[in-house]
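For this depiction, one protein chain was excluded, whereas all remaining protein chains were kept in their positions.
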Amino acid sequence: MTLLDVKDLRVSFGETRAVDGLSFSLERGRVLGLVGESGCGKSVTSLAVMGLLNGATTSGEIWFDGQELLGSDRRAVRRLRGDRLAMIFQDPLSSLNPYYPVGFQIAEAYRAHRRTSRKQARAIVVRMLDRVGIPEAERRARDYPHQFSGGMRQRVMIAMALCLEPELIIADEPTTALDVTVQAQILALLDTLRAEYGTAVLLITHDLGVVAGTADEVVVMYGGRAVERGEVHALFEDPREPYTRRLLAAVPRIDRPVPDRLETL
Amino acid sequence: MIVYLLKRLGAAAAILLVICALTFTIFYIAPDDPAQKACGKACTPERIEQIRDQLGLDTPIPEQFASYVRGIFAGRTYGTGSTAVECPFPCLGFSFQTNVPVQELLVSRLPVSASIAVGAAVLWLLVGVGAGVLAALRKGSWWDRTAMGAALGGISLPIYLTALVLQYLLVVVFEVLPYPRAVGLLEDPAGWFASMLMPWIALAALYAGMYARLTRTELIGVLSQNFVRTARAKGLPERTVVRRHALRPTLTPIVTVFGMDLGALLGGALITESVFGLPGVGKLAADAINSSDQPVILGVTLFAAAFIVFANVVVDLLYAVLDPRIRLGAS
Partner (left out) sequence: MALGAPLITALTGQSPTEFHPEAIDPALGGLPKGPWGGISAEHPLGVEPATGRDVLARVVWGARLSLLISLLATLLATTIGTVLGLVAGFQGGWADMVIGRLMDLLMSFPSLIFMIALMSVAPDGNRELMLVAVLGLFGWPYIGRIVRGQAMALAGREFVEAARVLGATRRAILFREVLPNLTGPILVVATLSIPGYIATEAGLSFLGVGVRPPTPSWGQMIASAVPWYAADPVYFLVPGLFLLVTVLAFNVVGDALGDLR
């Protein structure tokens, strides 16, 4: 069953077109990788789905579980946001408010959509922090973002995104700001939780390695539109579009010698 | 934290000492003879000699300075024998003009200055921060442009100009307010308010402009932060996003600026008080300067500097309280 269906999405900032007729769809419980070089319109797409674009002109349709989002009123989209579709951002330090304890920030997300007492929310927060692998969750919930390491902060963000058990998580470069070893842990965690909750994931990244390891399907974006799409292994094995081929060739591999010249994309 | 506080206080004391020393030296490059000043018009050479002796003017300057500082902490006795005058802690000397201890003068003048400073501060915070927040939230709108234009105008208004125009319009032409007088808040609340209103507006016009601009810049910066986007992504209502997530980081730097401004203002809203003839610390300074009443000038300068330095320490601590990154230290 289709959960997210984006049809002919166009986003422009003034004269600049960021997304230019992009269409894709995502089934429940599946992982779709949206890949492309920086500036190809991936992040703008994710913000458009969340309804978080400011000062942009948008057209096209975004269907989420049978509801069209671009034409809906802001309140309706706001109610969905955080509850049924959640987002994980690239830089967990700047994405968390430095003035509030992390527990408060997660509880806030929960209480924005569920009527619960502070105490109940608190229990849920601790359970979530524990679930994403933060030791001593009870105590750490009272700590501030700057007291966590990069990987731990991203775990906090994941806990925040998952606390309402959304149907869709948009992860925008969730591991780019992290160390390589931590990247793998976070991806593994995301994958486990996704499977456990049956959440669909829209994974936005420039890192083809990340996509290859986690996504079911891939949409390759270039210049604001999709140039190629398909099942992840098939696409990586046999890319049809020259752009995809060059994108794949640009990935440095430790099992091959470094080419004399890098191909220009 | 305590070590830090002690360090800050030590630095503050050092700064005050240097300021004291500098101000003290100025008297000795001044052309006037303090003894002559203290003595007044009907003066005999013997009397001058006596005063010289009493004030210790014959001893070297560093020694005089040392006894001055000692006087602040422990009190001192001027002169010896039958002419000895006791000056208790915290001794800042006697006014040449009125022979009243300077510390008493300061204490008696402080309520007026405090009334002016605190009232004006409340006014400019409400108006300035309020206008700045609205302007930032409606960036580019008609309101934003009008408010920022007015803010620039307010910054450009010299206090005495605003003060005189206000007084001319409200007192002379329209006769809605009386000439300001020094009235105690407790004795006559209505009279106090009527007297303070013009000084408040005159001072607040300047500061409200500064605070409106500062608030707007800060809030616009904060609203573009990633954590505000996260707050929106959680599905929080926009009001909560602004109030809880954007305003607090905006107000933290403003609080610190405010602390320093208030500290500087408590030391004497000099021009405001002079224009309205209100007997505050600033008027005391102006009068003392006009009559070369050196102990009073020295006392007021020190007093005002103490407020500024103290406000700086308080602001540092406040910043630590308000910003968890500083309070708990970056890991």
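Chains: A and B, in written order; residue numbering restarts at 1 for each.
Please note the rule applied: a contact is a pair of C-beta atoms (placed from the backbone, for glycine too) under 8 Å apart; a residue touches a chain by one contact, two chains touch by 3 or more.
Remember, predicted model here, so these are calculated numbers, not experimental data.
**Q** Give the labels of the shown chains that the missing chain contacts, considering the complete complex.
**A** B
**Q** Please pick, from B:Ile72, B:Ala147, B:Met198 or B:Ala304, the residue that touches the omitted chain in the full complex.
**A** Spelled out, the listed residue whose C-beta touches the missing chain is B:Ala304.
**Q** Of B:Cys43, B:Val118 or B:Leu161, which sits in contact with the chain we cannot see?
**A** B:Leu161
**Q** With the missing chain put back, which residues of subunit B would touch it? List them for me.
**A** Subunit B touches the missing chain through residues 11, 15, 18-19, 23, 26-27, 29-32, 152-153, 155-161, 164-165, 167-168, 172, 264, 267-268, 270-271, 274-275, 282, 285-286, 289-290, 292, 297, 300-301, 304-305, 307-309, 312.
The working rule: only the chains that are shown with their structure count from here on.
**Q** What part of subunit B is in contact with subunit A in the complex they form?
**A** 225-227, 229-237, 240, 244-245, 248-249, 252, 323-325, 328, 330-331
**Q** Give the list of subunit A residues in touch with subunit B in this complex.
**A** My answer: residues 50, 52, 78-83, 86-87, 89, 91, 94-99, 108-109, 112-113, 144, 146-149, 157, 160.
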